[in-house]
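Here it is, the structure in full.
Omission of a single protein chain aside, the complex is shown with its protein chains in their original locations.
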Amino acid sequence: MRSYMKKPVGMLKFKKAADVGLTYALLILVGIIFVFPCLWLVLASFSKTGSLYSFDGFFPPDYSLDSFKTLFTDTAMYNYPQWFLNTLLVASMSCIIGTLLVILTAYTISRFEFKARKPLMKITLVLGMFPSFMGMTAVYILMTQFNMINNHWGLILIYSAGAPMGYLVQKGFFDTIPNSIYEAARIDGATNARVFCKITLPLSKPIIVYTALTSFAWPWSDFILPKLLLKERDMYTTAVGLMSLPETEFARFAAGAIFIAVPIVVLYFCLIKYMINGMTAGAVKQ
Amino acid sequence: MKIKTIALATCLVMLFCLAALAVTACDFSDLRQYYSTETFTKFDGEIERNVTIRVLENDTAISVGYFDELLDAFNEAYAEYGITAVDANMDSYTDLALDGPFGYGPDVLYQANDVLMEFAADKHVLPLPVEEMECYQYIPEAAWDAYEANIEGGIYTCGVPVNIQAPMLYYRKDLLPEDWETTYDDNANGIPDMVESWNALYRYSQKIRSETPDKYGYMKSLSDSYFALGYLFSYGGYVFGDNNTNARDIGIAAGQAEIGARIIQQLASVMNMETVDDSITLNSYSRLGDGTYFATMTTPDVYTMFIREMEADYTRRGYSASEAAAMAEENLVMTDVPTLPVNGDLEDDDAEQMGMTVMGGVNGYAISSYTKAPKACLAFVEFATSYEMVMLRNEYLGIAPARSDVAAELGGLSERLFEKLDAGEIVVMPSISAVGQLWDPLATMFGDIAEDAFRDEPKYPTLEALKRELQDTADGIYSAIFTLQ
Partner (left out) sequence: MENKAVDTGSAGKSPAVFFGKVRDKLRAKIRGAAESVRTFFRTANSNTFASMCFMGAGQLMYKQWAKGLIYLGIEVLFIVLMALWGGEAIYGFFTLGLVRGDPWTGVEGDNSVVMLLMGILAWFVLIAFVCTYFANIKDCYRTQQDVAAGKCPAKFLDEAKGLLDKKFYKTVLFLPVVGVLVFNVLPIVFMIFVAFTDYGGETVPPELVSWVGLDNFEKLVALADIADSFFKILGWNILWAVLSTFINYFLGLGLALLLNKKCVKGKAFWRAFPVLAYAVPGFITLLGFKFMLSYGGPINQLIIEHGGEAIGFLGRDAKWMARFIGIAVNAWMSVPTTMLLATGILSNMNTDLYEAAKIDGAGAWKQFTRITLPFVVFSTTPVLISQFISNFNNFGIFYFLRGGLTLDGYFEASDTDLLINWLYNLSIDNNYYSIGAAISLVIFVITSVISLAVYVRSSAYKREDMFR
């Protein structure tokens, strides 16, 4: 402690400047690592020839907006606007229902003491170990029996129903909220349902944002399940649709990929406000 | 007390029911019933009226507009019966075995013979009364064979051939040396030697590589089994024994197939590492288009892809759209595959030549067993394989027809392919279900053999080593098919 205090001020300043410099250098490096493949994809979507292999090194020789134009106008075989709407429906509905279910499940498991609690926790853990595609046949047959093939609500049902399996992260979050807050409310006579709505929810914005993002992103980019359940081309989600494009249509593929990445990026920038709010809420509470 | 007895009795009855259920878990095989196929009557009687049939076509046929024409023509012809054919609007690789039984599959499908016949093995597509069809006499025996299956002791034909798929050599005429007529036409037949024999093509590729390192002669992904198998076939190899029907006899190492494997190594040496994975398959369109490659080998149905890329290249170099189109048409040549040396050495310029046997396929129509209107489907297939429609298909897609009358009318390459199929120079892809086990091991093996050309220490320096590798792969395929059965 003493020696730390005794250090000359100039040395400290230098150390701090070096620290800041190093921090930014690292940030820039991280930024490049993450942005470069994305940038490459963006530029590829503007490629004029449409073929990936006519590129000179990483980047296409000529640029044009053609692939975006064909993406939205040439809908006879590959109806991208329709796919986009389908995906939007599926992802947003599964996001809403799934988030609700996950948050509730995590909250309950974290806050309530009941006999089935620990067994439930163990069982969900074990269930997650099972390779999911091994059950795909069963899911498919189940959906044929419920007449849910070629139906977006069938997909939404499966995504939402499976979401509570991933409650662990959220439970970990709820575990860190101090008990004292709840006890105060309970003394005021609030029911558990009320406590959840009035106290837990406002405190959990960061984790809700996180949950919403993940449960939106999964249906948004999954293609195994929609591929299995959606047979008609017009019913496809973008991921299935893009995968069905012939390999020579890479520019169109890239353009479509960018368009499905856009909503997630936009979502993030809209939700970041809440995340920061959530952070400050987390910082002041005790 | 009385109610207590009843309660206990209820519990006992419940327990008993459960026990009874458990006991019934014995062998039920005696109760099982089987039906023979003799009562097959789906195509008898009057044609269905007022039905809609869903047809699954090939993507290219849809995108170039042929399919719309076909549907319109059919719907007009069958308007009096109220039959409408529509686009099934599904992925062209849809799995009939999965979707069909639940009613989600198409009614009529257009596919390659190996795909269709895998469905036929489990009776997912119907056997057709082909002898009664108009096209029967025009289609050669070899094409019909591709659709024949031995199911429960009977021989059935489960599809109708439409066109022949076989490898073709594509090259750019403008990249030939200017004086080829004097320097590269030893037999003076007006055809450049380098597109006539593999030896000459090999030499020419070597020349291009040494003079202009960023240009290539012949380029093709050698790991693509569909094309690479031809080299093995030409020297005695085969896929399955008994005319591709006996999966227990895998013959990729039979005869002198290792000589074919060495040709693959030699060809790889005039290319680059891209031949090892499927890079070239994807980039050949644009690279042939911009003149980086002189020649490649692929199926006839992608002709338009090359034309598109060449036009793009010409426009980039400042030609007008119509000039570019004309030049592309003029300079792209699709021709028969070159001849191979009998001794199997591409370096031996004086080697005696022989025709190359290639692997091919026969694409055609089949009818789903789960269709509600089999007779209407049959009418559609009949219509789509008629002379006019196959002719139209060729106009739109440049396919090689399986019908002899159309082939004769078109002449040229279409007729040549037809003859080759008839003469057995095209080995049709096996139609048994074991064929699904071939592709991954074969692609791995061919890639490995081709990669040898770039290794400092070759893995397969001798013919014996190659033979051993072929035999190992054959054994691997055998165990993949039979280990778990």
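Chains: A and B, in written order; residue numbering restarts at 1 for each.
In this section, a contact is a pair of C-beta atoms (placed from the backbone, for glycine too) under 8 Å apart; a residue touches a chain by one contact, two chains touch by 3 or more.
Everything numeric in this text was worked out from a predicted model, so none of it was measured.
Asks: In the complete assembly, which of A:158, A:229 or A:251 touches the absent chain?
Replies: For the chain that is not drawn, the touching residue is A:158.
Asks: Looking at B:126, B:295, B:310 or B:429, which residue reaches the missing chain?
Replies: Per the contact definition at the top, the residue touching the missing chain is B:126.
Asks: Which candidate, A:68, A:84, A:210 or A:236, sits in contact with the chain we can't see?
Replies: Once the missing chain is taken into account, the touching residue is A:210.
Asks: Since one chain isn't shown, list which residues of subunit A touch it in the complete complex.
Replies: Where subunit A meets the chain not shown: residues 1, 4, 16, 19-20, 23-24, 26-27, 30-31, 33-35, 37-38, 40-41, 52-53, 55, 57-58, 101, 104-105, 107-108, 110, 112, 114, 118, 120-122, 124-139, 141-142, 144-145, 157-158, 160-162, 164-166, 168-169, 171-173, 175-179, 191-193, 196, 206-207, 209-210, 213-214, 217, 220-221, 223, 239, 242-243, 253, 257, 260-261, 264-265, 268-269, 272, 275-276, 278-280, 282-283, 286.
Asks: List the subunit B residues touching the unshown chain?
Replies: 3-4, 6-8, 10-11, 21, 24-25, 28-29, 31-35, 37, 39-42, 97, 100-101, 122-124, 126-127, 272-277, 279-280, 282-283, 369-370, 436-437, 439-441, 443-444, 447-448, 451, 454, 472, 476, 479-480, 483-485
Convention: only the chains that are shown with their structure count from here on.
Asks: Averaged over CA atoms, how far is the centre of subunit A from the centre of subunit B? Could you give it in whole Å?
Replies: Centre separation, subunit A to subunit B: 40 Å.
Asks: Taking the touch rule as given, give the residues of subunit B at its contact with subunit A in the complex, in rising order.
Replies: Answer in residue numbers: 59, 62-63, 89-91, 94, 98-99, 102, 104, 279, 282-283, 285-287, 289-290, 305, 309, 312, 316.
Asks: Flag every residue of subunit A that touches subunit B in the complex, lowest number first.
Replies: Its residues touching subunit B are 48-49, 51-54, 61-62, 76-77, 140, 144, 149-150, 231-234, 244, 246-248.
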